Every structure is written in C-alpha cells, then in structure tokens.
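What you see is the complex with one protein chain gone and the rest in place.
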Amino acid sequence: MSRLVNAEHLRASYHTPDGREVTAVDGVSVHIDEGEVLGIAGESGSGKSTLGAILSLTARPPLYVDSGSLEIDGQTQALDGSSKIPRTWRGSVVSLLPQGAMNSISPTMRVRDLVVDVMRAHNRSVTKDEALDRARDRLASLDLPTRVLDAYPHQLSGGMKQRTVTIISTLLNPRLLIADEPTSALDVTSQKALIDMLLQMLEQKIMSGVIFITHDLPVLRTVSNRIAVMYAGKIVEVGDAEELTTAPRHPYSAALLSSVLVPEPAYRKMRVYGIPGAPPNLAHPPSGCRFHPRCGLVMDECHTEEPPHVGDQLRFSKCFWALKNPGQSVPLKAVTASSLSETDTVVEDDDDTTSRPDDEPSEVPA
Amino acid sequence: MSEIFAAKELTKTFGHGKHVVEAVKQVSFSLQEREVVTIVGESGSGKSTLARMVLGLLPITSGQMTFQGQDVTHLKDRAAYWRDVQAVFQDPFSSFNQFFTVRRLLHRSLRLLHADVGRERLEESLQYVGLTGPDVLDRYPHQLSGGQRQRIMIARALMLRPKLLVADEATSMLDASLRVNILNVLTDLRDELGMTVLFITHDIGQACYVADRVLVMENGLMVEQGSTDDVIFNPQHEYTQRLLSDVPKLHQAS
Partner (left out) sequence: MKSMNFTTRFWISFSLVLATVLIGFVGPLIIKTSPDAVVGGLYDPPSGFGPLLLGTDNEGQSVLANLVYGTRTSLIVGLLAGTIASVIGLAIGIVAGYKGGVVDEILMGATNIALAIPGIVIIILLSIALDSRAIVPLGAVIGVTAWPWMARAVRAQATSVRTREHLDVARLSGARFWSILAWDLLPYLLSYVVMAFVLQVSGAILAEAALSLLGLGPSNAVSLGTMLYWAIAWGSVRTGAWWAFLPPTIMLTVLAFSLLLLQSSMDEVFNPRLRRGKAVKRRKPPSPRTPEEIEEVSPTAIGGSTLVQPPIGVSRGADS
C-alpha cells in the first residue's frame, strides 16, 4: 500500500469574540494509505470535527489554522495561511461530507439543481447535461435509483438524503473524503446502507481514502481499518480498528468502549457507567495528561507531565499507564469503577460554554 | 403490578382523499406500573407518531386509549392528563425555547401544580438529574451543553411527578457516555419514584440495556412484542431479525 495522505503538526484555534484563543486541535498528525478508512473517535468537544474542517480545507473564521501541512500524492500544502490553497484542492482533492448536510439545503432546490451547482462551482465549463450524466452514472454504479435526482430534499428519507449527499460530495472523485458524523442521525439500517455504499465507492476507486469521524465506536469498528481516538484536541491512541476496540491501551479509549451499549445478554444484568466528569474546557486544559481528572488509572506523574508516546506510528498510546504496562490492554473495569460515581457530569466551566467547539454546531437556517 | 396504560387498535392517518398516509395502523399494547417499555423501529416506522398520540399531542384517528382505567382517547382536561403523563424529546436543542431561561421554562410547567409544592419540586427534580439550581436556572439554552439540556428536560418532566414518562429518542443525540448516564437516571427514577417509562429508540443496544419489554414497529404496524430477552435474543419476526443483524458489532464474537 502506498501513502495517500500525510498531515503533520496540525494546530488550530478558535478566536473568541473577547479576544481569547482556544486551541481545539493541538499538534495532531495523521496519515492514510491508499484505499484506507481512518476512523476518528471522541466525545463532543474532543476536536474531531475541527480536525475534519482542517483536513478538508474548510476552516473559516473564527477557526484559524496555526500550523500544519497536508501532503497528498506527494504534493505538500501548508495550511497555516502562509501559502494560498489552490482552489482545485477543495472538492476535487479533498471533499467534506458535513454533518446534517441535507437539512441545510434550500427546500426549493431539487437534487439535480444541487448536482449541477456543485459541479459548476468547481468547473464553469461543465454543462448541465454532463453534470447530470455523471450523477446518473454514479447512482447507477452504486445501485441507487436515478429518480432521486428529480426529488426535493424533503421527499427523501433520512438515509437516502445522506447517501445522496455523499454521492454529490464525491462527484469530483476526490482523493480523500472526510465524513463528519455521517451516520449519527440515522437508524441502524440506514447506517449500514451508508457504510456499505462508502466501502463500495472505495472499491470502485471513486475516492482513495476516507476519514470517518463519529463518536460511535461500533460503527467505526465496522467501517474503518484504523482508529484514532481524540481527546481534548489531541490524539491519545491509534491502532488497528479491531485491536483498538478489543484491546485498548489508553484509559480514555477503554472508557469510551465501556459505555457502548450493545444488544448482548451481558448488558441485561450489569450496570454500565459513563465516563465521569465532562470533557475539559479547552480554554484552560488540565495540566499533564488532559484526561487525568477523569481517569480511573491516574498516577502522580499524570498530573504534571505530558504523557509519553508509547508504541510505533501505527499502534501507539500516549499514556503513563501504557508505559508501565507495555503491551497490555486497559482493563475495562478499572476505568469505570463504581467508585467513580456517574452522577457528576455537569460541565464545570462557568461562562465558557462557548469554548466547547464541537458541542455547539452553528445554527443553520432551515 | 397493575396496568397503567392501554392502547387498543390505535390508528393515525394523515391527509385525506388520495393522499392518505397511515402512519400508525391498529396498534395495541399495554404498560404495567413501574415498567420500562421500549418501542424500537426505524425512522418512519410510526413510533414517534405513536408517542405523540399517547401524550395527547396528536388527535387519534381511531382506536382507544385508557390511562388508569379512564378513557383518554379524546381528552377534555388535558392539563390534568399532563400532570400524570410527561415527555422528554429527542433534540436537546429544539426542545428549548431559545428565548427562555431555564428558570422560566421550569416555572411554566409548575403552573400545572399547586403553588406551594412548586419551589420544592423544582430543586428536588434538578437534584435527581445531578444539577443544582444556581448553576443552571438563569442560563439560556445556548449556554448549556447537550447533556445538561437533556437533564433539564428530564427535570422538567419530573417536577410534575408523572406516573408515565414518554422518552422519545431522548438519548439519540448524545454521546455514548452521556447516553448511559441519562439511561441510568431514567431507570433509577423508575426505581425511586415508581414511574412507568415508555422509551422510544431506534437503538436496540439501548433497548436491551433498559427495557423490561420491547415492542417492535415497522411501517406503522406493531410486528413483535414481548419481554426483552425474548425479542432481542430470540426474535421471531423477520423484521426484528434484520434490525438486529444491522446493528454494528463491537465484539466480533457475537
């Protein structure tokens, strides 16, 4: 497999109206190989959607990219605004599938109008018929009915809407597709259909790599090859999807996993606990390991020192516990011990709720 | 245990003439006291329409509903019904009037009660969901996190000490970790206050965790109902089997 994307040292912050800077993504590096799906997991406010915005080159004020570079197919692009991003990159090299996209489309537009607009926004010389032909071919190749082109958004079911938007945002055959919470609003059946379609598109080489952002670990396990877990703006663990979900090496990954509810007999009897506390306010991140106030395996050094990088580039965890217990997975029981009661998840951040980037998506007029 | 709520052949149609859509078709079920019952189904299966009928928010086309032995199909005194039957909705943002503070939201619901019990109830209900009044009462919804908003919505319903709480996709929009906490709050309240909970979700994992009984809906029809163990671990209807097979697996073994 050859390397498709290398993104290094990404750092981005939101500038608040009162002049503060809140760093939402802090020194993140990711890479993706040809044909790979990289999953990004994390709670609300972990910075995962911000990472998606940076990688899809759609960061806009109040979000500013402070540093970082993106290398695709050997071409390197600085992201910190020092050099202009070529217009052609957006949409045809990287493309974003945003959260709840179809809900923000004018209800007076048919899907076909949208297809034409999207194609022509990138290439003025494309005729209406060419654009529609392309969309028709695409729908046919994915076994979807071409009549969706004549539908208005409200005539489509939630699952169909999301699949349609996915197809539209990949019409230009982007090298990398960034899908931000594409399945979160869907029921399981539509989730499965969307995932199957994405994998089929990868196989047909419509795009060469996918970054799939969601808080839903079971979905990530199904769709992705590797998973990166984000917490408070940093990647805390990376690993093969199966390995990470069965043998996590970071207490946060383990805590996320332990709060997943799956229909299995064991869940009828036991009491599951969520992660105590709330994600930190990124305006004042905790010292040392950012997860230490909520961690069940916290040690002295976690309070003060930056956690070490344990493992290689493909499988690592940034954690003192992992350093002291090499090769071991975090016991799920330890992170959600009942001693850490579940009651207190109140956000203790005074007036700073505005600084929880992922929690407050901008309102979109319907 | 005694029956608190029963629905008999509830039907809801929208539109008229050629454009009739039957959203709910002849659905019958009953809820026992202190029971957590989950309705599972895809979007468009009619489960939310059913919930709105149970809540008396949507007129019923045909069928019959009884609550504590009284016929509540066509409500005359809705206020009295809503003292006993309350709801928490899906979207922790759109459930709030963004122009109201939390205090104003809660005080509005208190009008259903006698003035003297109001203040006590308010504080008490916030405590149940792990919040304290001074922290949240004077905030506007955009100043609260998603989890806090949903807890306030639960507190609002709890103030009235409902006998039946309808939670319509109340956890769908929350993170897994918060979701578990909210579900725990709901089941604890059942234990402490003796509420009956009708929980509506598309997530079988959640149904499995909280429910005593599961009802499965498809295209407006109730296709299967029974105890959680029977429905989830030994599904009879083909639709239930498909729903289960579509659930993404976390542990490959299962």
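Annotations for the structure displayed:
Chains: A and B, in written order; residue numbering restarts at 1 for each.
Everything below uses one rule, namely that a contact is a pair of C-beta atoms (placed from the backbone, for glycine too) under 8 Å apart; a residue touches a chain by one contact, two chains touch by 3 or more.
A quick note: this is a predicted structure, and the numbers were derived from the prediction, not measured.
Residue B:174 is the one among B:50, B:174, B:214 or B:231 that touches the chain not shown.
Set against the missing chain, the residues B:38, B:86 or B:201 yield one that touches it, B:86.
Among A:43, A:187 or A:237, only A:43 touches the chain that is left out of the view. One chain is missing from the display, and on subunit B it is touched by residues 52, 55, 57, 78-79, 82, 86-87, 89-100, 105, 108-109, 111-112, 142-143, 146, 153, 156-157, 172-175.
To be clear about the criterion, only the chains that are shown with their structure count from here on.
The distance from the centre of subunit A to the centre of subunit B, each centre being the mean of the chain's C-alpha atoms, comes to 30 Å. Within the complex formed with subunit B, the residues of subunit A that make contact are 43-44, 157-159, 184-192, 195, 215-219, 221-222, 242, 245-246, 255-257, 259-265, 267-268, 271-275, 278, 342-347, 351, 353, 356, 359-360.
Residue ranges on subunit B touching subunit A, taken from their complex, read 42-44, 130-132, 135, 142-148, 172-173, 175-181, 183-184, 202-209, 228-229, 232-233, 242-244, 246-252, 254.
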